[in-house]
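Following: one structure in structure tokens, then a few remarks.
Apart from one protein chain that is not included, each protein chain of the complex appears where it belongs.
Showing chain A:
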Amino acid sequence: MTVDTQTPGSFPEDIESRQVVVANDHGLHARPAGKLAQQAQAFEAEILLVYGEQSVDAKSILDVLTLAAGPGEVIEIRASGDDAAEAADALETLFRNKFDE
């Protein structure tokens, strides 16, 4: 599930990065993964979720699911592109609000 084009650490300078914690009880399961991907798709920016060794496309529900990030895990949101800051903010809020669960 690693995105080949950009490995962690090789990002350009203009990336927005946020550290978030998976706060909902069951981790990033279907409903939060769906909300996350849906929200991410609304932005032009390229958004990656970095979790341990893996980094995946936040716009893909399948990628987000395969992270299988459980409750309490720390994930980094990395967005790059025109609306990167807005995108990172929006996704950070989703995590903070436990995906409205």
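In this section, a residue touches a chain if its C-beta (ideal position, glycine included) is under 8 Å from a C-beta of that chain, and two chains touch if they have at least 3 such contacts; residues count from 1.
What we mean here is this: contacts and distances are computed from a predicted model.
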Protein that the absent chain corresponds to, by UniProt name, given "SH3b domain-containing protein", "Glutamate synthase", "Phosphoenolpyruvate-protein phosphotransferase" or "Na+-dependent transporters of the SNF family" = "Phosphoenolpyruvate-protein phosphotransferase"
Sort through A:Ile61, A:Ile77 or A:Leu91 and give me the one touching the missing partner chain.
-> A:Ile61
Please identify, in ascending order, the residues of chain A that touch the omitted chain?
-> 1, 26-27, 29-31, 34, 37-38, 41, 57, 59-63, 65-66, 68, 70, 101
